[in-house]
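All protein chains but one are shown in place.
Each chain carries a letter (A and B) given by its place in the written order, and its residues are counted from 1.
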Amino acid sequence: MDLSNLNPFSSSDHRETGHLKMDKPDTSRRLDEMQQGVISKSLNRPDGPLKVSGTARYAAEAEADDMATGVLVGAIIPKGRVVSIDEDAAMKMPGVLGVFHGKKLLRNPAQGTANQAPIQPDGEVSYMGQPVALVVAESFEQARDAAITLAITYEEDDDGVFDPKIAEKEKPDGKQIDQGDFDAAMRDAAATVDSRYTTPVQSSAPMEPHASVAQWNGDQLTLHGSYQMLNYNKNELADSLGIDVKNVRILAPYVGGGFGSKLGIAPEAVAAALAAKALERPVRVAMSRRTVFETTMRRSETSQRVQLAADKTGKLLGLAHHASVSNLPDEGFTEPVAAATHFLYGGGSRRFTYEVARLNRSCAGSVRAPGEAVGMLALESAMDELAHELDIDPIELRVRNMPEKHPESDIPYSARNFEDCLRQGAKRFGWADRRPVPASRREGDWWIGVGVAGAARSNILGESKALVTLNADGTALVETDMTDIGTGTYTILAQIAAEMLGLPLEKVTVSLGDSELPEGPGSGGSWGAQSSGSSVYLACEAIRTKVAKALGCAAEDLTLKDGIATGGNNRKPLADLLDGPIAQEGHIEPGATMENFDQAGYGAHFAEVAVNAITGETRVRRMLGVFAAGRILNAQTARSQCHGGMIWGIGGALHEELHHDTRDGHMVNGDLAEYHVPVNLDVPQLDVLFIHQRDDHANPIQAKGIGELGISGAGAAITNAIFNATGVRVRDYPATLDKILPYLPD
Amino acid sequence: MANSPRPIAMIETTLTINGTRHEVNADPRTTLLDALRHHLGLHGTKKGCDHGQCGACTVMVDGERINSCLALACMHDGDEITTVEGLGQPGNLSPMQDAFVRHDGYQCGYCTPGQVVSATAMLGEAKRGWPSFVSDDLDTDVALTTQEISERMSGNLCRCSAYPGIVNAILDADGQQPEGEAGAEIVNLVLEGAQ
Partner (left out) sequence: MKPFTYERATAVADAGRSAAIPGAAIIAGGTNLLDLMKLQVETPDTLVDVTRLDMHAMEAVDDGFRIGALVTNSNLAADRTVRRDYEVLSRALLSGATGQLRNKATTGGNLLQRTRCNYFQDTNARCNKREPGSGCDAIEGLNRILAVLGTSDHCIATHPSDMAVAMQALDATVEVMAADGSSRNVALQDFHVLPGDTPHIETVLEAGDLITAVTLPKPVDGSFQTYRKARDRASYAFALISVAAVITIKDGRFDHVALAFGGLGPKPWRDPAIEDVLRGEEPSTALFGKAADVLLADARGYGHNDFKLPLACRMIASVLRDASES
C-alpha cells in the first residue's frame, strides 16, 4: 500500500518521552540510518562463554544455606479425590521434614498470560500424575524415596473420560465461522480435497526440567524459577499463595528452554513456596523428567478435516478447516488449530468449526506455535493433495491463492513476501529438478522425494518497558524483566542499544530475568524480540534526543558511533559530553496497526527425504527454510531459531507422539527414551535464507516474530516429500514406519 | 512400602575432579551427578532426565564420557573426573568451548555443558580409531564426517535443536572446515532487482 501520505513522525514526541503506542506505521526506519553497524549482524552471544563453561546459573542451581529438597507426588488415580495422606509414616523416614498438600497446590500450570492462579483443586484429582503433595527432606535421595512410598488413600470416581474419539464434545462460542456458501463451493468445484488428518499429543520437553528454589525473608518471597513471563508469573504466584505481588520477586536470568511449557506459574513453584514458608528454610523443587511430561502443558492431540474446493486453474473457491481437540475440564485453552488457515489463502466461501473434548488427561496448553504447528500440517498437506489432483506445481498453486486482503476480515496485510519465499526457495533448493510423479526416484534401498510447504505465523506486539542507562564512560546498561530462554534476547537487546547509542557491542550490558526490573512482554508467542526490542529502541531514541541537546544539534542530525557523538559542527566523545549517566525508560504499547493490518511472518519449507524401501523408515536428507519476518536483528541467532523450528518440524513429522492409555488416561511414554525428540543424526545440515523485509506496521524496529515461524508448516514439507518419494500420503502424524510400510511400492 | 528402619550410613568417597581432590561424605544413593551439583557446588553438569536419556550430565571419568546420572558416586572412589568447569572458563575457553560460541552451537545453554564434554571426549574416541554405527568399513580408520559426528553425538539431546551449530563447532574444533558460514544470508530482492 502507499504510505507516502502518512506522517511517520506523528508520534514524534516518543523521541522525547520514550513512549509509543503503535497506532500508525512507523516508516522512519531509524535503525537503518544508524552508523555502528552491529544490528542484524551474526554476532556471537555475550552469554555464550558462560553457557559453554557451565557458569550460567539455572533455577535449581541457586544456592542457600540450609537448603531442603522437595519432590512432587503425582496422583495414581485419574479422577476422584485424596481422602487421606499418611504423613506420620512419611515423617518417620530418615531426613523427611514435611509433607505439604491442601488448598493451595495447583492442579496444573497457569495458561500463558493468565495473570492469575490456575485451578487449585484442594485434593480433587482430574488426571493421573496431578501433583497432590510435596515431600520435603534434608536430601534429594531421602525426598525421592519418601515421595514414591508416600501412602495416599484416594476415592476414585468411575466417570473419568479418557478417549477423545468417543468423548462428548463442546463447541466453543465465537470459534465457529461460516462465510459464503461453502457447500455450494464444494459442489461446483472442478477439484476438491476432503481429507482427515490427526496429530498426536506432543510435549515441549525443554532440556531443563521445571524447577523453583523458594526462600522467604519475613513476608518477602524470592523465587528462583525457570519461567518465560515474569510480569505475569509474579501475579500468578502471588494469587496462588494469596499474598500481595509486592512481596514476590522471581529471578530467571537463564532458562533452559521453555517452548510454552514455562509460560505460566507451575505446581512446583507454589509447592516450594508453601514448604519454604512452613519450614522456615529454603526449599528446592526440581521436577523429575516424568513429572515434566505429566504436569506441564501438552499440545492437544488434534483430529482435523480440511476441505478445499478449487476451479480447474487451482483457484480456491472454498476452504474449510474443522478441528477437534481436548483439554481438562474447566481449562480455557483451546488449541487454535486453524490459526493460519484464516489468512494464508483465499477462497470466498469458508467454514471453520472447533470442538473440544473434556478429558481426564494432563493439561493442554501452548507448545511452540500453538495452532500453526499442527494446523499447517493438515492445511499444507491438503494443498499438496490439491496440487497433485490438478497436476499443478505445488508452488504455483500456492501463488495462485494469495489473497490481496484478509479473506475474512477484509483488512489489508502488512509486509508479506510469501511468494518471494517460495520462489527464492525453489531456486536455491533446485525445485526445478523435482520429478512430479511419485515414486520415480530410487537410490539403492531408498526412495527419494522432495516436498514444499508454506509457513505463516501471526505477528504480535506486546506491551513492554525497558530501562536503558547510557554512562559517560561509553558503556550502557539495558534492564528489563524480559527473559532469554535461548532465543537470544541478551544478544539482540545489546545489539539494538549498541546500534542506537553508537557503542561497540561489548560496551552494552543487558540485565534480564528479574521481576523487579521494568516489565517486558515475556518470552512467548514469538513476540519477545520485537516487543522488548522496541522498548529498548524507544529508550535509546529518547537518550539520543538528550545527547543531541547536550551536543547542540537536532536529534535527526546526531551521529553516534564508537562512543563519539557527531552533529552540527561538533564532535565529542561521550565522556566529554555527558555529566553523568542518562537513564531513560522505553515503553511500547500495541495500537491500531495490530487491529487494522493483518501481520504475520511468512516462509517456505523445502525438504528432501529418503524412505527406506524395506522398512519404511524416513530420513530427512536436506532441508531449506526461507523466511520473511521483518528486520532480522541477528542473522546468527535468528537462523538458530529457524533451525530449532525446522527440527521440531522433523520431530513432529516423523517421531514425536506422547501416548495416553485410553483405559485410564495415564501417560505411557513420558520419558526421553520413548518420547522421541530428534537426535543429532535425525538432522541434516539445514539451510536458512532470510528475505530482506521491513514491516513498518509491526513496530518501530520493523521486526517480527521468528521463533515459531520456523516450525509452522515444516513437517508438512516432509510428509509431502514422503508422498513424492513413495506415493504414500501419511495423514496420521507422525509418519512412523508402520504407517508407510503397508503401502510402499514394489 | 515399609519405612527404612535403619539410619542411612554415609559413605566417604574420594573424587579427583578437574585435578582437585575432594572428599564426599554422602548417602550411598547419591549419583555422581548429584554429588557434583549438591555436594560440591559444581553446577555446570546438568540434570535433564536423571535416567541416561538426554546426555546433559555427561562428564569424563578417566577420560571416557559417561552419563553421571547413572553412576553412583561411591562406585567412582579414586577416579579422575573431568567436568565442563575443568575444560575452560570464560576468558580461557577450551578450543571446543570457543567453537561452540563461534558457531552458535547452543540456544538455551542447558544441554551445552554435556554437549561440550561429550564432543571433547568423542574426538578422543575418534582419534583412537573407534568406529560408529554409520561407519561403512569397520576394518579401516574412520574419517570424522558430519554424519559420523552426528551419530556419535546422538546421546546428547538438544531440544532447542542447535544440532547444525553443534556439528559445525565440532568440525571446527577438529580442524575441519565447517559447513557454511556462521549466520544466514539476508537476500535483498529490491537491491537485486528481482520481483
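Everything below uses one rule, namely that a contact is a pair of C-beta atoms (placed from the backbone, for glycine too) under 8 Å apart; a residue touches a chain by one contact, two chains touch by 3 or more.
Remember, it's a predicted structure, so these values are computed and weren't measured experimentally.
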Exercise. Based on the whole complex, identify which of A:118, A:488, A:567 or A:678 touches the chain you can't see.
Key: A:678
Exercise. Write down which of A:353, A:570 or A:736 is the residue touching the left-out chain.
Key: A:736
Quiz item: For the full complex, which residue in A:284, A:655 or A:697 touches the chain that was left out?
Solution: A:655
Practice problem: Name every residue on chain B in touch with the hidden partner chain. | Solution: 4, 6, 8-9, 11, 27-29, 31, 50-52, 55, 58, 64-67, 70-72, 74-75, 118, 121-122, 125, 128-133, 135, 138-139, 150-156
Quiz prompt | chain A residues touching the omitted chain (full complex) | solution = 76, 94, 128, 141, 144-145, 148-149, 445, 614-617, 619, 654-655, 659, 661, 663, 666, 668-669, 673-674, 676, 678-682, 736-738, 741-742
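Following the convention adopted for this analysis, only the chains that are shown with their structure count from here on.
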Self-check item: Residue ranges of chain B touching chain A (in the complex, touch as defined)
Solution: 1, 3-4, 7-8, 27, 29-30, 34, 37-38, 41-51, 53-54, 56, 83-85, 87-91, 93, 97-98, 100-102, 104, 106-113, 116, 134, 146-147, 149-151, 153-167, 179-191, 194-195
Quiz item: Which positions of chain A touch chain B when the two form their complex?
Solution: 40-42, 44-45, 47-58, 60-61, 63, 89, 92-95, 139-142, 145, 149, 151, 204-209, 254-259, 286, 288-289, 417, 419-420, 423-424, 485-488, 632, 635-644, 646-648, 671-673, 677-681, 683, 685-692
